[in-house]
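Next up is a structure, given as structure tokens.
A single protein chain has been removed from this complex, and every other one stays in its place.
The block that comes next holds chain A.
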Amino acid sequence: SVSPAGFHMTPKLSHVFPESCMLIVLGIVIGLLLFYTQAASVSPLTADVFFLYLLPPIILDAGYFMPNRLFFDHLGTILVFAVIGTIWNALTIGITMYAISLTGLFGESIPVLHMFLFSSLISAVDPVAVLAVFEEIHVEEVLYILVFGESLLNDGVTVVLYHLFEGYSELGEDNIMLVDIASGVASFLLVALGGTVIGIIWGFLTAFVTRFTSQVRVIEPIFVFVMSYLAYLNAEIFHLSGILSITFCGITMKNYVEQNISTKSHTTIKYAMKMLASSSETVIFMFLGVSTVQSKHDWNTWFVIFTIFFCSIYRILGVWIFSTMCNRFRVKKIAFVDKFIMSYGGLRGAVAFALVLTINSHHIPLQPMFLTATIAMVYFTVFIQGITIKPLTELLGVKKAEKRTLTMNERLHERSMDYIIAGIEDVMGKHGNIQIRNKFKRFNNKYLNPFLVREKNVVEPKFLETYSQIKMQEAMNYMATNGNSPSN
């Protein structure tokens, strides 16, 4: 992705450090320069800027280019990690840290609810950091989708836990009733499902709109961007999960939009989206660096150490417990090495940082200490884990992904294997993933496609897509090898 050109020019550095590390360092340098010269006070990363402008492009990019099949095949496991795993992290970290604070080791007494507020924001794996690191190491696709899907979907949980404990903290410990706890659980379902539903609705709307844009090709990319951003804002208006909304908006619209728009618009969308996403990623990491210098700190050695320690320990423990649990239901088991990379890939990042910034220090006087600990945790995961994860994957022999287009044979026979499995499961009277997929496919072909797609709809559009991709590639190769093409 986009990063200071100098960094990519020096090949050795980019082997050792992930881009995100270098960007943070650069941010720190800029921050220090600004601080000592007092030339200008750049307002550091604020939560609003982050959530409204910097985060949506990255998430849209992730959702739009999501390998749908892979994602839905592993949805069960991803959800277990995103929902139960995040709750597990938040609770265990909160409880342990609170227990330690009772011993007086931190020097201050931390109210239990404030502790949980902190643990809920620190426990979420960050999609931005995970993407930044995993894009470079190219692990095998299943492993990738597990970590990445978790980081995207745990947003629902994070937002709810955060607002829940924020609300509880304001209420005060003594005023919390059973009703409040019950409403917390209900609000989780509402925030997550509501965000998802809004995203899906906007996704269909976008698909529907692109059905009519064949006369004005230039605005096709605009619709995709604007409408998915509206999905995000729409969810945020109601305090639902914007991340889930824009993710599902991207997932929903993709297949229909691609059939409706021209190839050129598609190329534009693809590159504009990639560019926007990597620009905001760059800005986020640099802002993280700048903010480190400029925010008000309160360093508490034991608190920082225990935060990092317990975040890592409970991550490892959680991954181990939940993947063992999921393995009972999975055809393809999560191997030991995968578990290790999954727990190691639990990077914390800008979402945690932006959340800690939004804490009101009037209500929660320990906010500066939380801020420092969060920054320390982000640095620890992005630097230590980010730098070592690449050599570790090589050392452990983690399978690497190979990027390629499917051959016609693979596309065709894999599809027929799906039908075989669906058929056999029917014979056995078992209801599996593929049956749900086939049901949706039939529904889609019968009702959705004719409505959302302009051209005559085809039952297996992927066959044609693969075919034309292969043909296109051949033509390009032909042009490249036979030199003197007049254009280009």
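Just so we're on the same page, contacts are C-beta pairs under 8 Å (C-beta built on N, C-alpha and C of every residue); 3 or more make two chains touch, one makes a residue touch a chain; residues count from 1.
Quick note on the criterion: contacts and distances are computed from a predicted model.
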item	value
Missing subunit (named according to UniProt) among the choices "Mitochondrial ribonuclease P catalytic subunit", "Calcineurin Bous protein 1-like", "CENPW protein" or "NADH dehydrogenase subunit 4L"	"Calcineurin Bous protein 1-like"
Among A:Q38, A:N175, A:Q215 or A:S416, residue touching the chain not depicted	A:S416
Listed residues A:Y53, A:F309, A:F336 or A:Y467, member touching the removed chain	A:Y467
Interface residues of chain A (partner: the chain not displayed)	329-332, 402, 407-410, 412-430, 432, 435, 438, 442, 456-460, 463-464, 467, 470
